[in-house]
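Only one protein chain is missing from this complex, and each of the others stays in its spot.
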Amino acid sequence: MFFVAPALIVLAAILFYPIVDSVLLALQRVQLAGGAVTQEWIGLGNFTRLFSDPVFWRAALNTAYFSVMEVILVTLISLGVALLLNHPFGRSGFFRILLIIPWAIAPVANAVLWKWILNANYGVLNALLKSLGVIDYNQVWLGTPFSALNFLLIVDVWKSVPFVALLMLAGLQRVPQSLYRAAYMDGAGPWQSFLNVTLPTMRGVIAIAIVLQTIWSLRVFDLVFVLTRGGPADATALLNFLAYRVTFNFLDLGYGSAIANVIFALTFVLAALYVWLLWPREIKGAR
Amino acid sequence: MVHNFNRRQFLGTGALAGAMTTMPGWFEGGAKAQSAALNVFSPLPPDPAPPGAAKFSEEAFAKWQADNGATVAYETLAWPQLHDRMATAFASGAAPWDITYNCGWVPEFESFLTPYADNLPKALVDDLPATSFATTTVGGKRYGAVFTLSLLTLFYNKELMEQAGFKEAPKTWDEFKACAKEMTRDGRFGFVLNYGDPAGIGGTASYWMVFLQQAGGKVYGEDGMPAFKSDEGVAALQMMVDLMPSTDPGSISYAGINDATNVLLAGRAGMMMNWPFMWNAGNDPKQSQIVGKMTSAVLPAGLKGSASIDGTDAWTITKASKNQDKAQKLIEFYLDAEVQKRQVLDTGWLPIRLSVLADPEVQAKAPNAAVVLEQAKHPYDSFVTADYNQVTVAIGTEVQKALQGSKTAAQAIADAQDAVTAIVKRRG
Partner (left out) sequence: MTFARLQQGGPLRQVMVIAGLILFTCWSAGPVLWLILSSVLEQKALIAQPPDLSPRNFTLENFSTVIGAAASLGRGIVNSLIVAVFSTALALALGAPAAYALARLPVPRANNISFLILATQMLPGIAIAIPLFIVISRLGLIDNVLSLGVVYLSFNLPIVIWILRGFFLGIPAGIEKAAAIDGAGIFATFWHIILPISLPPLSAAAVFAFVEAWNEFFFALILTRQQAQTTPLVIANFAGQYQTVFGQMMAAAVISVAPVILLAILFRNQIIRGFADGMMKG
């Protein structure tokens, strides 16, 4: 317990009040008036308003699609990248540095960079695809709901893969070589040794990656803010962007907190579910 | 005045100004014992910024501080982040500023501001366009003074317009549509605008408000309730929809005006609405491929004549400020005729003082000043209210649906009116 206490105390000292306050805010109607902030208790009023708000449902649907796809894509791509970089050909330091760069670029600059790349008129993606003959006319990548949401997804996957791949690479390096050797002796092919040796050993790491990525994908904000502002016509409004807009643009602090608390509840349930499903119990038993 | 000389030297280094605010005023002589530290919250250039934050009138600024026994510290931030930081500080009751920049947010933050502009000297007020106070007036009291005349006007590519067979800028909606249609060829478009972000001044809803006023409509009725579900409201949106075939299809995805500006600067769009800063950008050989080809004109007239909206860049004083008088003096200095003149000559942002706008030297350096002055003779209400952000998101989102063809103009306007009515009623 002595090992854990300092961390818990630090977390409680910093986050306890803000978290409790945000839950309380969600139960109030808050207005800026008379040079001060007036607060009025309205119970679950913000939540009933929320559930009859079509924009909220639109954003919830967008978020569901976005985070499910993101978790799947990031996990699979990261695992693939980690396997590549763990292969004798991929062990050069060059690849490892390259892996980290997309994640290291400041998100603000990253989002603006992609805004230029994806621009419908002078973006380099259009220019490249035209010169390769893939498309004949400039495409408005961020102009239609489905395409815009998917491009947000691609950009977010691009910057999320590095860390998860790094995590998995570290995990791969912990798989004892003796296990592969044993599998080889038993006549297992590469695919079988991946299934029977690599994946089971990596289970804990993959579980962490999925849980963390779920948390992060439910709170994507900066990309939406720079690339689309939730548009066109709320097609790319994600829940966290909505929470931001309501809190900081509309100054409707109570309602914004209610949306944030919905995100919290969603994340909590999903993360608990994943931990329950994926966490390697047998290792715990061996303690 | 050795002391003052020292101070001026100090301030010349700029970065030390912040440190100065924490120093006791011990190098003030007896006569100037009341040293005041003024904290000013300002956008960063190239957005409109005051002397000291932007590079103009720096000597006059140092002299003003010395003469008035005041030290001014700027807290600067990129424009897109200003509102968030102000909102957080005000909502927490911990705003540290004496003077803040404001842009259509006066009704929203009114309770944290003082109506100092009612006390400005008459000579100064008489030299400002009366309508410039529209966006800073709440309940009959003036909370701010606009410091740059920033109205949307039409910017266009002369060369493309001549190729399309037009000798001068379109004067009416019909000419505008025809001209845009003719210019749309060879991978170029007649018109470009940023329709991606529904909210705020310069967002989709505010562009519709331009057309709305050209059609003779208003957003709110006398009772303060929305009143745009009208022929004018629908006609304005229909005009935008009619322009879509000649509009860069990327427009619906451009979230900032910079995205659209670049298309005009690349020579691949013929016309757009833009703010006065565009003049310098369009003639900068590093950014622009249409140097010398760009001109500005008054926006075309709808049923009721031309109209525009107001950028509303204003200075306000916070209630919490302990230096109300000095703060007002500083704003008066920002609006001083000579400072206003340097503002336009050195930064390109037009002055707000009519006398400076009429100055031949100013008109020579900023040929669009005359156009903006002309535009200012027509209506340019931005319809800012305490709910402005929320209202523009509601209207802008419906406008986007009509532009995408998923709703008719009439349907979108009807739905927008319902949404805005709900917002206004909730406010109570």
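Here the chain labels run A and B in written order, and each chain numbers its own residues starting at 1.
Everything that follows uses one rule, which is that a residue touches a chain if its C-beta (ideal position, glycine included) is under 8 Å from a C-beta of that chain, and two chains touch if they have at least 3 such contacts.
Keep in mind that what you see is a predicted model, and the values were worked out from it rather than measured.
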| said: Touching the hidden chain in the complete assembly: which of A:I42, A:M69 or A:I117 does that? | reply: A:I117
| From B:W275, B:W315, B:Y334 or B:Y380, residue that would touch the chain that is not displayed | B:W275
| message | Suppose we count only contacts with the excluded chain; which residues of chain B make the list? | response | 15, 18, 43-47, 73-81, 84-85, 88-89, 91-94, 96, 187, 202, 256-258, 261-263, 265-266, 268, 275, 277, 281, 285-289
| request: Go through chain A and note every residue touching the omitted chain. | output: 1-4, 6-8, 10-11, 14-15, 17-19, 21-22, 25, 80-81, 84, 87-90, 93, 95-110, 112-114, 116-117, 121-122, 124, 126-128, 130-131, 138, 158, 162-163, 166-167, 169-171, 173-174, 176-178, 180-181, 184, 190, 201, 204-205, 207-208, 211-212, 215, 218-219, 221-222, 240, 243-244, 247-248, 253, 256-257, 260-261, 263-264, 267-268, 271-272, 275, 280, 283-284, 286-287
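Methods note: only the chains that are shown with their structure count from here on.
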| field | Centroid spacing, where centroids are CA-atom means, of chain A and chain B in whole angstrom | value | 36
| task | Spell out the residues on chain A that touch chain B in their complex, using ranges where they run on. | result | 32-37, 115, 119-122, 138, 140-144, 148, 226-229, 231-234, 245, 248-253
| Touching residues on chain B, where the partner in the complex is chain A | 83-84, 87-88, 90-91, 93, 108-109, 111-112, 192, 195-199, 204, 248-250, 252-255, 259, 262-263, 266, 268-269, 319, 387, 389-390, 393, 397, 400-401, 404, 406
